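Beneath this line is the structure, given in structure tokens, with notes to follow.
Note that this complex is displayed minus one protein chain, with the remaining chains in position.
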Amino acid sequence: MMQLTCPWCGLRDENEFVCGGTTHITRPELAASDASWGAYLFFRDNPKGVHLERWRHVYGCGQWFNLARHTVTHEVSAVYAMTDPPPGSA
Amino acid sequence: MTSRRLAAPAGTWIDRSHEVSFSFNGRQLYGFKGDTLASALLANGVRLVGRSFKLHRPRGIWSCGVEEPSALVDVGRGARRTPNVRATLLALEEGLVAESVNCWPSVRFDLGAVTGAFAALLPAGFYYKTFKWPNWHLFEPAIRRMAGLGRAPKQADADHYEEMSAQTEVLVVGGGLAGLAAAVAAARSGARTMLLAGGAHLGGALAWRADPEVAALSSAARQLGVQVRLHTLAFGIYDHNLVCACESLSSEGAADLPACVLRERLWKIRARTVIAATGAFEQPLLFPDNDRPGVMLAGAAHEYAQAYGVACGARAVVAANSDGAYEVAAALKDAGVEIVAIVDRREAGAANERHQGLRVISAAALTAVHGTRSVRGCTVAQLEDGRRERLNCDLILNSGGYAPAVHLHSQAGGKLRCLGESAMFVPDGVAPGLVSVGACAGVFARAAAVSHAAEVGSALARGGAPPPAPVGGAGRSAAITRLPDGRTRQFVDLQNDVTSADVMLAARENYRSVEHLKRYTTTGMGTDQGKTSNINALVLMGEYTGQAPAQVGTTRFRPPFAPVTLGVIAGRRVGALYRPLKRLPAHDWHVAHGALLETFGDWYRPAAYPLGAETLRAAAQREAHTVRKCAGLLDGSPLGKLEVFGPDAARFLDLMYVGTMSTLRIGQARYGLLLNENGTLVDDGIVARLSEQRYWVNTTTAGFDRTLAAFEEWLQCEFVDFKVVVTPVTSRWANITVAGPRAWEWLAKVGFEPALAPAAMAHMSLRESVWDGMPLRVLRASFSGELGYEVNLPAAEAETLLTRLWAHARELGAVLYGIEALQVLRVEKGYIHIGTDTDGTTLPADVGFARGIEKKAAPFVGRRSLSRPASRDPKRLQLVGLTPLDGRTLLPVGGQIAPKPPPALTEGHVTSSYLSPELGIPIALAMLSGGSQRIGEQVRVHHLGRSVAARVAKPPFVDPAGERVHG
Amino acid sequence: MAEGAAGLTVSVEEAMQAAALRYFESDGAFAAAVRELTGVALPQVLHAAVSGNGQYTLAWRSPTETLALTPSTARMLVLEEKLAAATDGCLVNLSGGLKVLRVMGERVSDLLCRLGGSACVPAVGEARRSRLADVPVLALCVRSTETLLVVDRAYAEHLMGWIRETLLDFAPA
Partner (left out) sequence: MNYSALALLRGALSSHRNWTPAWRSPEPQAAYDVVIVGGGGHGLASAYYLAKNHGVTRVAVIERGWLGGGNTGRNTTVVRSNYLFPESARLYDFSLRLYEGLSRELNFNIMLSQRGHVMLAHSRHDLESISRWVNTMHMHGIDAELLTREQVGALVPALDLSPAARFPVLGAMRQRRGGTARHDAVAWSYARAADALGVDIIQNCEVTGFVTGKDGRVTGVETNRGRIGAERVGIAAAGHSSVLAKLAGFRLPVTSYALQAMVTEPLKPRLDVVVIAPGTGAYVSQSDKGEMVIGASLDLFPSYAQRGSFAVLQSVVAATLAMFPSFSRLRLLRHWAGIVDVVHDSSPIIGPTPVPGLYINCGWGTGGFKAIPVGGWTFAHLLATGRSHELAEPFQLERFITGRLIDEAAASGIAH
């Protein structure tokens, strides 16, 4: 069981959170083609390595936030707000 | 009887003044307080304690601890029966009842042992090569009966388990010298320190000697505030340094236990750093028939003698390839066991002055063990020239060096390296968050172990880097060399009866990866997980295939380190505490009024209120009928409720729902469908405007969590500049629904203000009101098609309103109605129920909302998905009504619609079906391929071999013009 | 209802009024109005504050929410009325929808650790919402020997059941 840092509540056990999957996905306009709509809905990098993802602290403050987490070691290298850019993108 | 109790002072742990009686396989025996079941059995001369897994070979006690593969027993009776208990770990208690596993009718005369006669036919994986004709099913039951070990209990567990979480800076696992030294050093350096010791005593391998250093460190630990937990076995290390451990709390097996005890406690410990000090396991040498009762690990015999005052035999031969065995031999000799000889595989033994008078046969090995149910002797041969000698003995002590207990290190992701000459796998550096010290790090020299452990403890406490481990000191020990494969068996894995020949077979058949070897032969897959067999297996594989042990490698270490009960893992999450079940605020009132309660998802609520012997179905008919004719009262409190507030609330709800909420006037309400981005229905509900910025949202009961989650996700992750807050208020408000033509009359009788009258308040509107001093939110809406009021009021007041209303029920002829009647009513009206008529593939157009979507110009979540090719397929399943052609037969829910009986391509299925009390005929809703274009068509519904003709109808069945909602 | 063991008592504060204060800025007009009405400022992250007269307890819930507790129905009503017209925040009355358990005694943290959260034991003056007994619970530490547990009504019985069994098995630490 991992421990994640909620930006508001601090370190908490994994089972206080839900994972919302990959973050920084741009939602296309209504006029998008079927292909780009499908890409938005389903196609993911699914990296073996650092994954930028969003989590919600459902059992605590209810806030969504972003994590950079390694999908093999499960090490968390960054915690940042929903509206922040990805780490390292300056 | 060859094993026996020694005279005092041998036996540091037993209390000879306190006799304990117990029963083993029906025999009444006696031991002392402080004994384990194993030591007590040995003290009673009991050698044969169990049968092996495959060949049902007689087996005795092999070890003195957690690594035990053979001495497994079933303990206790009834709700406390516990299978597969290691006799070596079970503290003896008064009245304990134990039975051998895997034998019938008895451990002495086990019919299963006939397999032994066919052993040659049963090499590793034999079952893969036969039993194919005519099929496996023919042979399987017999094989299953032969397999398995203990018998599972039949009753629910009587005892309790709890969970405890803790945090610490340094966690030391293992209370031996190394663990103690590390813990004391860490605490001295100022770290909050916790130490887990699996057994009842501190001191590890030295616990039963009066060791001054152990004593000093133990008291230092106490003084420094180290939190020491005895009886607490760490079984796994998980992500981010979570160590889980099981603490044993009860006197397992004692006859006088109270009806329910707190049996075990699960510790979930988050540690900044973990120090593993888990020691090492003595490894056996291989020789023919090395599994006979009376062959055991040398260190175990030593411990039985010193700690329990038990001689495991009278005349011992020691089979050795390491120095440690000499110490054991000398100590046992002092304790009164005759040492016939030390048979050392090495050229030169390790004899020194202390071993004078002990006969050492060097460069020799055991080539036979005599005796079946108990050792009677052995044959020793010179490795060089094969010269043989027969030795009489009743005990064979096996000592092949040590294997560090690297389990936690490996689980934590640490790597291993192999010390070539001794085939010893030790940690290669440290693991993430975990450092090993002492024997488990391969540090066997006592002084070195203590000083290294202390350095590690203080370094980690200060956040520094731990020094590397000074590996060594286990004494010389050679990797086992294979003996010529004779006719007799050399057992690698005692529990699963894996022999050296099986390993060779695996090599021959190219199951050479160590993981293939394990799975093909099942070596290391028993309840001991190969603690005394994995190394031998991989070394043998290396010898057969010309690889060094390092190349063969180990199999993967997995939790638990030793088996743990399912009970302790679940903790309190059993019975009523497994998952919370929600109850209505007026639960007791409904019970008192004859409710038939059922679970609906997370809620326990009235399905109906049967009168007398009335069935659920009949009650629902009566209730529904009364609602149509008069009025009824439904407790709809579980309905999801949200308040959405903010300057952007209107804009936000427009995005969430198919249905425009921004144009609602204050006090007005509208139906909405919530989609996910894939366009499928997530929920439906009613949205009402409370004020310019404030909305009231009703969700379905089951859809509440999803809806709230979706709202929050969209708000926080996508529409981040919207100023909207969403507050769940489901539990704040009870919802009492009054429906039927006389609904208003009823409400008026208890004093609802006239402003709520149908004439003053339109259908689909919401008014805030006050009744009897309490705030109300009254929504005129209807899931029954009748005049309906959903009265939301503070949860605690639900009972008051129910009571007051109910007082007038009789004079009106009104009823209470439950979920079942509600279903009848809504099906008559053709209203969908999300999750019943729809599933996760249903789109809004499938349930008749195509027009609503066309009308709405604004975007909403999921909209784009509705224009994909598949969403516009005219063959999609669409909601229709059905009535049986014969006007009598209830159409079965789940019945399949197809022109011909199965097998056939299905065109759809019945989703809801009831007898309509209003029409007197059965009606149903169904999802039918292209259904909206098939109204009036005749179809057939197939269900469990029967078939019913039905006609496709356009719902609603009752009051198609929708006039009744107006009262 | 009160349960006790090993010097711990747990009772349900049946009459406690509760409301969610929701806002977009913690220092806007709404926050100021709350302060004026209750005499306490919105608490800092993970903190709780009690008004001088002891009548209001405010506890941080999230960046846009503070929980307000008061034993007085009348005060809650006043609060609700006075804040009704606010446009940059709102009060949502939750009275009856939340249950408040009062845990008194020395071993509060021992109990909380057995409900699942050692990371969630609040220090005095702290309010931490976390997973206890597998349900969301706000634990609010009033003083070292007194902690309030605020839980959704629908989960109160479950939480109480878990506590009851734990106390039953409570042995000296």
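First chain written, first letter: the chains are A, B and C, and each begins at residue 1.
Operating definition for what follows: a contact is a pair of C-beta atoms (placed from the backbone, for glycine too) under 8 Å apart; a residue touches a chain by one contact, two chains touch by 3 or more.
These figures come from a predicted structure and were not determined experimentally.
Across the whole complex, the hidden chain's contacts among the shown chains comprise A, B. In the complete assembly, the contact with the undisplayed chain comes from B:Asp239, out of B:Glu94, B:Asp211 or B:Asp239.
Of the candidate positions B:Ala200, B:Ala447, B:Ala465 or B:Leu566, contact with the hidden chain is made by B:Leu566.
Considering B:Cys260, B:Ala465 or B:Ala576, the position touching the chain not shown turns out to be B:Ala576 (whole complex).
Among B:Arg376, B:Arg519 or B:Lys856, only B:Arg519 touches the chain left out of the display.
Although one chain is not shown, part of chain A still touches it, namely residues 1-2, 13-15, 18-19, 21-22, 34-35, 37-39, 41-48, 51, 53, 55, 69, 71-74. Interface with the hidden chain, as seen from chain B, comprises residues 53, 80-84, 120-121, 123, 126-133, 135-137, 140-141, 143-145, 147-157, 161, 236, 238-239, 242, 244, 268, 485, 501, 505, 508-513, 515-516, 519-520, 522, 526-527, 529, 556, 558-560, 563-567, 569-571, 573-576, 578-579, 581, 598-600, 607, 678-680, 835-836, 839-841, 865, 868-871, 892-896, 898, 902-906, 909-910, 942-945.
We take it that only the chains that are shown with their structure count from here on.
Annotation: B-C is the more contact-rich of the chain pairs A-B and B-C, by number of C-beta pairs in contact.
Separation between the centroids of chain B and chain C, computed from CA atoms only, is 33 Å. Across the assembly, chain A contributes residues 3, 58, 62-63 that each touch 2 or more other chains. Counting partners per residue, chain C has 117, 119 as the residues that reach two or more other chains. Chain contact summary for the complex, chain A toward chain C: residues 3, 8-13, 15-16, 58-63. The part of chain C that touches chain B in the complex is made up of residues 20, 22-24, 64-65, 87, 90, 92-98, 113-114, 116-119, 133-135, 152-155, 157-158, 161-162, 165-166, 168-169, 171.
In the complex of the two chains, the chain B residues touching chain C come out as 160, 162-167, 262, 270, 572-573, 576-577, 579-583, 585, 643, 645-647, 693-694, 723, 725, 727, 729-733, 775, 794-797.
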